[in-house]
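Here the complex is missing a single protein chain, while all its other protein chains stay put.
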Amino acid sequence: MAEKGLAGIVGGGNVLLETGVLDGYSRDASFLSGARPRCVVRPGNATEVQAIVKWAGEAQTPLVPVSSGPPHARGDTVPGVDGAVIIDLSRMKKIIRIDPCNKVAMVEPGVTFAELQPALAKEGLCAYMPLAPRAGKSVIGSVLEREPVTMPSHHWDSTDPLLCAEVVYGTGDRFRTGEASGPDTVEEQWEMGRVQLNPFGHSHIDFQRFLSGAQGTMGIVTWATLKCCYLSRLTRAWLVPSEGLGSLIDLAYRLLRFRLGGKLFILNATNLACLLDIDAADIKRRLAVLPPWVLFASFEGYGTLPVEKAAYEEADFLRMANEVGLSPQIAIPGASAEELLPLLSGPSPEPYWKSRARGGFQDIFFLSTSDRVPEFCTIISNLAERNRYAPEDIGVYLQPIVQGTACHCEFTLYYHPDKALESDATRLLMDAACEQILASGGFFSRPYPAWKKIAYRRAASTAAIQKKLKQIFDPEGILNPGKLCF
Amino acid sequence: MAWQDYTHDMQRCTRCSYCKWIPYRYMRDTGFMEGCPSVSRYLWHAYSASGKFNMAYSLLQKRIEIDDIFLDVLYKCQMDGSCDISCKVQQDIEPLQLMQELRIKCVEDGQLVPAHMIVIDGLRKEDNMMQSKKQDRGRWVEGLGVKDFTSTTAEVIYHAGCRYSFDRDLWPVARGGLQLLLDAGVDVGVMGVEETCCGGRAYELGYAGELTKYAEHQIETFRTTSARTLVTPCSDCYACFKVLYDKIGKKPDIEVLHITHYLERLIKEGKLRLKKKVPIKVTYHDPCHLGRLGEPWVHWQGKEYKVMGQMIVHDPPKKFRRGAGGVYETPRNIIKSIPGLDFVEMYRSKEYAWCCGAGGGVIDAYPDYAAWTGAGRLKEAEAVGAEAIVSACPWCKRNFLDAAGETGNKIEVLDIIELVQRAI
Partner (left out) sequence: MKLSNEEYKALEATVGPEYISQEPVIMDTYNQVWGNKFFFDEKHSVRPAAVLLPARPKEISEAVRVCNRYRILFKAFSSGFEYLSLSLMNSKSILFDLRRMNRIVEIDEKNMRAVVEPYVSVYRLQMEAAKKGLFTGRIGVGYSAGVIAAECCHHGCQHTMVFTSGYGRNVLGVEWVLPTGEILNVGTGEAGSDLFSADGPGFSLRGVLRGRTGANGGHGVITKASVKLYPWYGPKQWDHKKQPGEALSKGQLESVPDGYKVFVPTFQNLDDTLSASEDLCRAEILCAFGIAIVGTNPYSEGNDEDWAMMQKTAETRARDIDPAGGGVSIANSVVCVIGYQSPGEMEYKEKCLRKIAEQWGGTFYDNLNEPRALARAFADIMWSSGVNLRATGDFLPSSSSPDGSPEMLKRLALQEAEIKRRYEQAGAFLTLGSGARMVSWRPEEHLSIGAQGISTAQYDPYDPASLQAARKFINEIFDPRGQFNRYGVPSRGGCLQIEPVTHVHQNWGPRYDNYDMWLRKIKKMLDPNTVADWTAYIPPEYPDSPKDGDYVLPSYGKAEQL
């Protein structure tokens, strides 16, 4: 019995076989249906993970790594094949180390933002935050998925804030990337001032880049070190309302050109309302008064002269806004920076902000450059109309990334899952939108199951190399089969 | 020093490739950053100065032989010294001197470029590099009524040089230069039919013996004239008299001036007045032999030793020729003193000027390459908005005219003498 073997590794209590539990893993909030896992195994440490992987290799049993808690929505944690074992890492919850001097935290995959942020705050730090992630979201999961962070000036590389990681490859080999590698234990490394800070690979390879964006297909990360930011001693936050998107993008470019500011992103009214209100009716009311587009910008005071830092950045920001004909406000009709700000430093309050308007949502996200974003907005809007979906119901989140060299464009289709017509319209719109986005030059850097086929349609050579790499690190193909191009 | 004596330099060429470019601190425009025409045109690394170091080192180690390719690489080079200047911004080695010695070795070994053999045959028979008759040498000056040192004497010798003496298109310039001196009341004469080649261009082809021969001849001639000053409108001749004779230990006992020196002197003394407006936008092309190659020779004898463990230094300290002592400001001062004229510098100027293309025997053996190089310079002149490119050497003017003809470039090609004439 496979389950017996697993129980021998993690203890019987950590092998879950209940139908309800397994059903829960066999689908998520996406439109995709997957296979039902044979069991869920919950390791407590890296040694157990390694043993599980070795067991899976021998038993030729697929493993689906999951680090975030439910509800899942992107299809990546739903088994792509029958007979898989879910390897649920949520028990691995240790915040192993926080180094305030080097601004680095070492965490296990089960750690959520809600757990990490207070621990960091005690040390004068904070995490690179994605926009109001759901409560159960694993920090490492978010980082490995390359979820965009809200501080584009500090986002040097697409893998940020990932520094080093310990990984168990599909072969069962345990490996440490970057500076973390070596003959010593991590504790011994700390003693010699080596704090797993530097991500660069061994000589000619950057191993951590095989883990980022891999959806658990290349290895299972058992801990990672993450770049952190200084906790601000004061924050000056602004909302910039606009009827159109163009000038807001212009302003974002100007700020990012000089790496100014802390948090910076653009939301449309629908998304802003959903973020700020819990109740659907309130969302509707707020929507009625909000401007169509809002840029949020914060100026963070930390370091030696926190007040002066925030003040000069803010002054430059106001000048730049003026130059493009925009008027930043502390409060705009329907919203204030003050009420938005607390939502940006932790996970979303329950219910998850995207579930509030209609209960269900589907995200479509891809990369472009910021200057092309208005085109995509028009494309989606036109498609929505054609697919009998009200364009104004679509949430838009635009997040410049990698210091402004690209932009994460996220369109959220809100719908009532229990209304078949709405669901169908949403599904149709999604499919059509993905096709059109690809045709128009949008790039699906993160190929979740809903659009992976579309994403790989123009990535044949990449897929060929990825498959060969997969063969090296996971020769038996046991890690999350059916994802990416595998 | 023989070519083998540069072993140290061969070893220490790092392949930084700086010899291919003008020094980075002086780069102005990314379209005009290249310094070496040879590697720019022929692409293979061998064609750069670094390549020559490599070839020499391989030759020394008997890994290669001197063959047609070796000669092709060695001689498709104007010996313009751009590489030398760029290299020495970072290094204490001598690429140009090695290249010169390699050419000398080739000649000594009988490894000759056929086109150059014809030129040298002509030189040996007719005392000029233009394959022309010796008896025609003084024709350019006919009718000017100037003193001829064959029958009289004067304070100043006006040495026209081979190109001016035999290139009919350029006779007006040579005559014009002489006329400027005459008009200013200078006691000047010419050697007429007795003028001979300086030997400089032959030396650059590797014919070291010819330089010695002509140096001795010229020195003797100067001695017999009792002239105190030699003025030449040819930059090649200037560098030969001024630098090469000194280099081989035959420094003439006479003041050697390029005509620009003399014109500037006359302007300062008020004997030459540039009063007429010349409303034209011009740029100045530094002839290599007046500029970086016109820097006086520096004699040094001493030894290399080490300090601070391993730093390589010299006793006595060695002053490398880095081009700074060339003639740069003099022609510019003249041009800038012309009323109404708009002067503009090219991106590559003075020590790091791009060559006109005629030097090192290239115009004789590889005229297409010479024209290609010249065309590059005309393009640069155009790029800075110049209506005319002004030089101070007949070889430059000849090559620019040829390049303009071949490429259809309409820019006006002037010698500085012509420009001065317009201002009078």
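A and B are the chain letters, set down in written order, and residue numbers restart from 1 in every chain.
Note that in this section a contact is a pair of C-beta atoms (placed from the backbone, for glycine too) under 8 Å apart; a residue touches a chain by one contact, two chains touch by 3 or more.
Since this is a predicted model, take the numbers as computed values, not measurements.
The chain not shown here is touched by just one of A:T47, A:N322 or A:T462, and that residue is A:T462.
By the touch criterion stated above, the residues of subunit A touching the omitted chain are 101-103, 146, 154, 156-159, 163, 173-176, 179, 181-184, 188-189, 192-215, 217-218, 227, 253, 256-259, 303-305, 308-309, 311-313, 315-316, 319, 367-371, 402-406, 438, 441-447, 452, 455-456, 458-463, 465-466, 468-469, 471-473, 484-485.
Residue-level contact of subunit B with the missing chain is found at 8, 10-18, 20-21, 23-28, 30, 33, 43-46, 50-51, 53-55, 57-58, 61, 63-64, 67, 69-70, 73, 85, 88-92, 306-314, 317-318, 320, 322-325, 328-329, 351-352.
By definition in this document, only the chains that are shown with their structure count from here on.
Computed from the mean C-alpha positions, the centre of subunit A lies at a distance of 67 Å from the centre of subunit B.
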